[in-house]
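Note that this complex is displayed minus one protein chain, with the remaining chains in position.
Chain naming follows the written order as A, B, C, D, E, F and G, and within any one chain the residues start at number 1.
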Amino acid sequence: MNVDKLLAMLEQVASGSLEPRQALQHLKNFPYEDLGFARVDHHRVLRRGFPEVIYGQGKTPEQIGPIARALHEQGAAVLVTRMEADKAQAVQEQFPGLAYHADCRCLTLPSPEPPKAGTGVVVIISAGTSDQPVAREAAITAELMGSQVEMILDVGVSGLHRLLDSRETLEKASAFVVVAGMEGALPSVVAGLVERPVVAVPTSVGYGTAFGGLAALLGMLNSCAPGLSVVNIDNGFGGGYLAGLIDHLG
Amino acid sequence: MNVDKLLAMLEQVASGSLEPRQALQHLKNFPYEDLGFARVDHHRVLRRGFPEVIYGQGKTPEQIGPIARALHEQGAAVLVTRMEADKAQAVQEQFPGLAYHADCRCLTLPSPEPPKAGTGVVVIISAGTSDQPVAREAAITAELMGSQVEMILDVGVSGLHRLLDSRETLEKASAFVVVAGMEGALPSVVAGLVERPVVAVPTSVGYGTAFGGLAALLGMLNSCAPGLSVVNIDNGFGGGYLAGLIDHLG
Amino acid sequence: MNVDKLLAMLEQVASGSLEPRQALQHLKNFPYEDLGFARVDHHRVLRRGFPEVIYGQGKTPEQIGPIARALHEQGAAVLVTRMEADKAQAVQEQFPGLAYHADCRCLTLPSPEPPKAGTGVVVIISAGTSDQPVAREAAITAELMGSQVEMILDVGVSGLHRLLDSRETLEKASAFVVVAGMEGALPSVVAGLVERPVVAVPTSVGYGTAFGGLAALLGMLNSCAPGLSVVNIDNGFGGGYLAGLIDHLG
Amino acid sequence: MNVDKLLAMLEQVASGSLEPRQALQHLKNFPYEDLGFARVDHHRVLRRGFPEVIYGQGKTPEQIGPIARALHEQGAAVLVTRMEADKAQAVQEQFPGLAYHADCRCLTLPSPEPPKAGTGVVVIISAGTSDQPVAREAAITAELMGSQVEMILDVGVSGLHRLLDSRETLEKASAFVVVAGMEGALPSVVAGLVERPVVAVPTSVGYGTAFGGLAALLGMLNSCAPGLSVVNIDNGFGGGYLAGLIDHLG
Amino acid sequence: MNVDKLLAMLEQVASGSLEPRQALQHLKNFPYEDLGFARVDHHRVLRRGFPEVIYGQGKTPEQIGPIARALHEQGAAVLVTRMEADKAQAVQEQFPGLAYHADCRCLTLPSPEPPKAGTGVVVIISAGTSDQPVAREAAITAELMGSQVEMILDVGVSGLHRLLDSRETLEKASAFVVVAGMEGALPSVVAGLVERPVVAVPTSVGYGTAFGGLAALLGMLNSCAPGLSVVNIDNGFGGGYLAGLIDHLG
Amino acid sequence: MNVDKLLAMLEQVASGSLEPRQALQHLKNFPYEDLGFARVDHHRVLRRGFPEVIYGQGKTPEQIGPIARALHEQGAAVLVTRMEADKAQAVQEQFPGLAYHADCRCLTLPSPEPPKAGTGVVVIISAGTSDQPVAREAAITAELMGSQVEMILDVGVSGLHRLLDSRETLEKASAFVVVAGMEGALPSVVAGLVERPVVAVPTSVGYGTAFGGLAALLGMLNSCAPGLSVVNIDNGFGGGYLAGLIDHLG
Amino acid sequence: MNVDKLLAMLEQVASGSLEPRQALQHLKNFPYEDLGFARVDHHRVLRRGFPEVIYGQGKTPEQIGPIARALHEQGAAVLVTRMEADKAQAVQEQFPGLAYHADCRCLTLPSPEPPKAGTGVVVIISAGTSDQPVAREAAITAELMGSQVEMILDVGVSGLHRLLDSRETLEKASAFVVVAGMEGALPSVVAGLVERPVVAVPTSVGYGTAFGGLAALLGMLNSCAPGLSVVNIDNGFGGGYLAGLIDHLG
Partner (left out) sequence: MNVDKLLAMLEQVASGSLEPRQALQHLKNFPYEDLGFARVDHHRVLRRGFPEVIYGQGKTPEQIGPIARALHEQGAAVLVTRMEADKAQAVQEQFPGLAYHADCRCLTLPSPEPPKAGTGVVVIISAGTSDQPVAREAAITAELMGSQVEMILDVGVSGLHRLLDSRETLEKASAFVVVAGMEGALPSVVAGLVERPVVAVPTSVGYGTAFGGLAALLGMLNSCAPGLSVVNIDNGFGGGYLAGLIDHLG
């Protein structure tokens, strides 16, 4: 729409019915119309095929269905997070193309055109069995972006050998997503072992002074290991997206 | 009642049965009786027709009904917030005049006399679909005060164009209510674009470090954009009331 | 600068050396150039003569002087907050026009053209003697905007009579700024007495569980009195600016 | 039991079968046995008839019944707080003497002997309808102690006249319990009006930045009004007990 | 001044130049003038001779001197808290009657007429040597009110015998002020031993998770011992005042 | 598996088919394989027979069953915490050997070989009836480790005599676990009476400013009594394990 | 003193001048006198020779000197923590026997009789150079108790080899004190490697979200590694004391 208005104005300039200085004035007086934000955003979607996330919590199925459909029609991959099974089903009834992943409570639909492949492997590591849903959300996100994903699960205190047995996987990684609750020490351990960026995702797993993920978050933010950064508690999407983005660099 | 006592005393003074200095002493010894607060409050209701809010949470239908009726009989507009559907229905059975708004869980009844119109438009902007109930509560409040309300919804990262497409609405605003959860950045963006007061309403939408609206609140309080102030988390009523008040200035 | 580039392009369109659709493409490919934010901001300064604030803390005199001069040359009123006396003097040596207000640690310079007068009076009320610097910062801000300001100071528990003795002042107010530390109850009291917007400014005055202004802030955010909103702790500028803005409505 | 052991030992001393210095050594080597705490506690119960509180939350009916019966048999008044109706009924089936108060979720049984009367009246004031359960818990507690209780309810912003209409009640008070949520300003207002100790009870009523009663608590702790102290959030028992204690002084 | 206006009006009524109903209207239209707050406050000072506190922090000597003098001239006892030695000296130069107590950083001046004696003894107990300044502030406050004060100092883990050696003191107490930092357990211990109200004053003594007195405050608020209430961290004045108030009951 | 690889490599060295320096290089290039963590961990299990804990919350029965069986087959004692009854039953159906303890929501299975006995008695003390589940979790843990456990329950303000009546138990203790909610003062009291390490376990019992166990935690961390340390809120397992470990020293 | 009174009373019983039941009554009426706390405490000092700590912060040299001397004369080892050099010197002038340790700001004086040796070695491990003062405070404490201490310093991310090179030290440990700031992960790492109790001491080293040691504390409390407990932030004394206590078991 902005495009049409702009074109019409530019054609008036071309036809001589509008002076360049008048056109300029027009733009200055109507500064909102040409504010590029929305367009940039649009471009991003169309160019990348990267997923647009819909935060499902607090939205009704009636709200989610049309948003998902609109994104799909613009060519985006669609990812709806935090969907309980019954609400997901209600959305699927409206828009049957969406697939439901019960383990991480996500609805997904890949973009119509296959996304560009990444440059390496996004390696997603989770500390405990209870952290798996967040790790799965990260995996689904990176996969929707076209990244190859490998997961190393249950790498807690009694499972560090899983990490060590996966040396080959670690070495081909372009980026890591490390998911942990409780004291959240695993990302530091991983960042000490590898040479690629580590996106740390604290989870709300734990009790008492875990304070819903705060202890894990603080542990990650204060890590001595460089090359590590943090996203919101339980934000598997954010972790997977950033890793997917890094995987598509170069 | 106070009035009756005061009048009786003044009549005693007029009739000479009470010395002025005795009357004065009387007032000094009974300082509570003439404490103006309650009267001021009464006056406000009668003069303005502005709504009185009843906070519904934690009250029984048996408690809410009579309060609502009393306010209505004093000429006030009535607004009951945070009413679940079944409790609202129980109140409506007692006091059928009340209308229920399921989207923001409010019961309302306009004041018997139409309120004075505002001077402009109260523009209410919400960031995400999940923030709409709070935005609606603000809208209903300002409307009960006699303000004209226009809403611009879903103005998040992927919807800033809605804001830009609404330039005409923005320009006729007397005041803004901007509702946002998560990082709560939208009020800053709006305050950077407009020249009217912006009332920011943080919402509890989000997860993890959103901490039930605390992140949004802090973001709004620390905004660099002047002309912006903040009300309590999820307090659509407070935002709508203040905007309505500004809209009735002049 | 953007302006020059835009004009050059539009003249190319007018001269036929650039097709309208090419120009459009140009704009689409270079979305940042036409992003209106900065221009909007500029306009605001030039049109309003409203003050631009420079947050002095953490900046060197060598940084502050040129910023202040640039704002002044654009026609803005200049306000530098949080300036210790010695740093202020160092800035004044570079830019002698600035006046220093030791009571609230501000440097000011009115805009070259006298600002538009407000519609009423901005009434600024402070709870305790220790809250006065913040109240003064609010007063200086509103005055720079062209508002008439009246102050009612030391209206604490033992000074409520000052509030009551100022009835005439209260009645001519267009907006209130109420400044209080400790439990921060004064804005609620004022909002219960008046019919105009109350901007509450919590201060860091207090000790122990005052938590540097947090208790006052929470008290204000949870006030039952409608028509009240809050700005950051010790943010006299923000309170004065918003009140000045409301005073200029209509 | 301790008593029996002590008496036996003292009788050995009296009969000459135990040397005084040996007895002393005995006491020194077994320091726990003569630690007076438990006995002091016993005395208190027997002498006062003051209520012993059983915190009902997290206890099973099977645990509560015998504790209540034991306290009753020692002559104490019994008060069980935070009892949901169904759990209360299960306890009553075991111990039918207990009365259930649904409004404040308490089970009570007065002490077998009527408690000593207080010296004045315990006046309990609550800010809002939602604060009444906590106020009722305070009232029941003070009544079990033998105090005369009068309540002034719903003394919020729009109900301050209730306070003013109750001048006579206020003047005969020996102590006040003032119960409020949200910004918790009512205890300060009351303490400014009266000359007796005010026990402030913050409640968890409110939302958003009320933070479950924290805002009210901080407001009360930072009150400028002297003569005011605070108990835990929602601790009606604590407020009522302290007021009852003050009422029994002299 | 209110008094003069009221008297003038009442004399008009007496002289027949003002109708009682007009006078009533007058009062209703000018609700602030007769708002009793300030007068109540005045009365309190004059009647009680209880101290008025001036919070010294953040005030200049030039501000403190006149306030202190004014309070003294109204017949109040004067107490200025949180005064560093040099600032105190500057105030004393203006108003030589004030005595400085270096141990608790207070300036005091008794009321011109000796205050009414209390009914018992205010017993002030402190946990550690570092808590003594707060305990002293409490003592000075209660003494200014006319209470007899006895202190039991350094009653920490290794000094509980001091408490036990003071049985006679404990038994003649009308009220207790118990001052403690760190985990703040002493007030609970005292409240378990005595039958009089205990005012707990948390202090900021401690480090790390003492969080400036928060740990002590929370410990006191969550005490299982009834008959205990809490004032702000380091608020010796508040504790002493409340104990003095209780000591003057009856 | 690591073992097999290592052995194969060492045999190549022995047979001369691999040079020592090549083998060294091998180890340097594959640093993960020989990282001892996992092995250490294995050893610990096999040697000690100490329990491995499975945190049940957030895991499905399908996940818990196999983990429990694997631990059992490695010779470990198995402890699954935070299991609701229905989920526990689903696990038991897969793995019938597990015993369910409804009072502390644990599933347990002793190690196949009886564990080594401890050197003394682990004494577990709980403050209130509501704290018992956490105390029971501690007891079960220490018993699985082979420690003899004695419990002293309900040692609150009104039950200190239980502590004093248990002198003999206290004296044979090798370590204490003291479990308390609310203000969490009991561990300090115990640590003041005994000469053995005290492991303090705060619980989430309480309301309001108990903040889910935070008040108890802070009280314990700030205790003046030496010889006391703290584990996570409600972490009965952690307390019992550490006490069991101390009990096995020497 | 209590002793003398008790003995006198017992002798009266022995001589027949006091009936056993009267003596019993005497004890019941004077419950404080025989409260064993203080005596227990005394005994502990005399028996153990364990150090008594004086928290130096907030105490004057005039207060510290006599307390230190009194403890010394009772036979205790003396440890004064948190002493700046100049204050320490002022204390030393009063009581020359005290030695000052500038690295951890402690004054010490061993007990007159050499303390009993421990059973093993207390191993104290610190994460970073900035954590050393806290580690040193722990070491000095354990040494005063008679324990042999070995330290492993600077075991951070880039220094884990120091830990591994100290295998022999680790194996002879009876207890560990592990000191770390920032994310506080080191105690978990150590607890995963060793079979002895680990006392974790968080430090205030760090910045930003380290929040003065809170991040380290939370990390330690939420550690998955069993056998680990925590003391207050920067509480080297507490860590050293508990480790020394464990080292003296058996």
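Following the convention adopted for this analysis, a residue touches a chain if its C-beta (ideal position, glycine included) is under 8 Å from a C-beta of that chain, and two chains touch if they have at least 3 such contacts.
These numbers were taken from a predicted model, which means no experiment stands behind them.
Trainee: Out of B:Pro20, B:Gly184 or B:Pro197, which is the one that touches the chain we can't see?
Mentor: Checking each option in B:Pro20, B:Gly184 or B:Pro197, the one touching the absent chain turns out to be B:Gly184.
Trainee: If I consider the whole complex, including the chain that's not displayed, which of B:Pro133, B:Gly146 or B:Gly192 touches that chain?
Mentor: B:Gly192
Trainee: Taking the entire complex into account, which one of A:Phe95, A:Tyr207 or A:Phe237 touches the absent chain?
Mentor: Among A:Phe95, A:Tyr207 or A:Phe237, only A:Phe237 touches the chain that is not shown.
Trainee: Of the residues listed, B:Ile54, B:Cys104, B:Leu214 or B:Ala243, which one is in contact with the missing chain?
Mentor: Touching the chain that is not displayed is residue B:Leu214.
Trainee: Just checking the interface: what residues of subunit C touch the absent partner chain?
Mentor: Residues of subunit C in touch with the missing chain: 1-2, 30, 32-33, 35, 37-39, 41, 52, 55, 57-59, 63, 67, 82, 202, 204, 212-214, 217, 232-235.
Trainee: Just the residue numbers, please: which parts of subunit G touch the chain that's not shown?
Mentor: Contact residues on subunit G toward the absent chain are 128-130, 157-161, 163-165, 167, 170, 193, 205, 207-210.
Trainee: So which bits of subunit F touch the chain we can't see?
Mentor: 3, 6-7, 10-11, 13-14, 16, 19-21, 23-24, 27-28, 31-32, 34-37, 39-40, 43
We take it that only the chains that are shown with their structure count from here on.
Trainee: Report which of D-G and C-D is connected by more C-beta pairs in contact.
Mentor: Most contacts of the two pairs: C-D.
Trainee: How far is the middle of subunit B from the middle of subunit E, if each middle is the mean of its Cα atoms, in Å?
Mentor: About 38 Å, centre to centre.
Trainee: At what distance in angstrom does the C-alpha mean of subunit D lie from that of subunit A?
Mentor: Roughly 54 Å separates the two chain centres.
Trainee: Residue numbers in subunit F touching 2 or more other chains?
Mentor: 37, 41, 157, 192-193, 208-210, 214, 217, 221-222, 232-233, in rising order.
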